[in-house]
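Have a look at the structure below before the remarks.
What you see is the complex with one protein chain gone and the rest in place.
And then chain A:
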Amino acid sequence: MVSISKAEKAYIQSSLQSDPPLRADGRGLIDFRTIALESGIAPIANGSARISIGRNAQDGGGGTEVVAAAKLEVESVGDGEGVDGGRVVCSVSCSPTAYPLLSPNALDDLQHDMTSVLNATLSHPTIRPKNLGILPGRKSWLLNLDVIVFSDAGNIFDAIFMAARAALWDTKVPRTKSVQYRAKKSDRSDATQAMDMDVDEMAHVGSALDTRQTIQVADFELPDYWDEGEPLDGRQTWPVCLTLNLLPTLQFLDATLQEEASVPLKLLVFYSFQSDTTPLLRGMRLLGTGVSDLVQVKSLLKDGEKYARNVWVALEGKLKDEDLRRNQKARERFLNR
């Protein structure tokens, strides 16, 4: 988003390509900046997380800041866009503070592009959690995942996907109990007796309480209170994003804004790693004005998988820590008060 001069561009490119490669902040080519993650930051949402990449240790400013929150709502299947078994809809909005130089129209376009990448990856039917249905064929949960970009200091896609993954990991789906309307036993026996005996009583048989021929109409209720519920099914399958910034001869990770502006091409790969199965590629995008070729893509995918696995492992560890902190440890703290 930042525009830099030709001289700056050449300077950054040549220092990246020098041996050893040099980056302005002293990192190696595949080093990330520090990543801070906190989940459960929005008490009203069903799941939420905030992530920042490369925040200054001294003053806490100057990093990429992204907040993601998931909110569930009940949707009827059939009318409108509702799908049996629930669906996930993602949106990304960019705060104007993140891109002060962009016009409102350009900002709109930008958040559209980010939304379409996020949506194509996370809303795909193959990744839909199985516990979003409520009443088969009638009601289901609509999971709205909203991501807000508060500031962008480079590597925005990785940050968005990490925040999204953390928020979805944190999401709890309220338990539901199906309810059925049924007339009281005594009523029904009354009615049948009436049929047998007396014609005058037919009016009673046809009353609203008669449930003999109605289908098993069911509604649902929420047995739990507040934020109780089960985590989303298959929450370990949500992918992580890895942005490979490509110069003709090398690739590097976690680019700052200036570095982003000086590379012609980047490849986004979305990987999910489940225990002891082959890693799944859940999406891939080539962005930028440069070109690539088959050999390069092949090697990029191999490297990308390796790096993405590192990101995945670190994120998984942190998310488990967060779970501990917010549940078990919080409870202990409360008891030992």
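Of note:
Basically, a contact is a pair of C-beta atoms (placed from the backbone, for glycine too) under 8 Å apart; a residue touches a chain by one contact, two chains touch by 3 or more; residues count from 1.
By our rule, contacts and distances are computed from a predicted model.
Of "Cyclin-dependent kinase 2 interacting protein", "Polyglutamylase complex subunit TTLL1", "Trafficking protein particle complex subunit 2-like protein" or "mRNA transport regulator 3", only "mRNA transport regulator 3" is the UniProt protein name of the chain excluded from the display.
If you put the hidden chain back, the residue from A:2, A:257 or A:286 that touches it is A:286.
For the chain missing from the display, the contacting residue among A:31, A:108, A:228 or A:321 is A:108, taking the whole complex into account.
Even with one chain removed from view, chain A keeps its contact list with that chain: residues 104-105, 108-109, 112-113, 115-116, 120-121, 124, 126-127, 267, 271, 278-294, 297-298, 301-302, 305.
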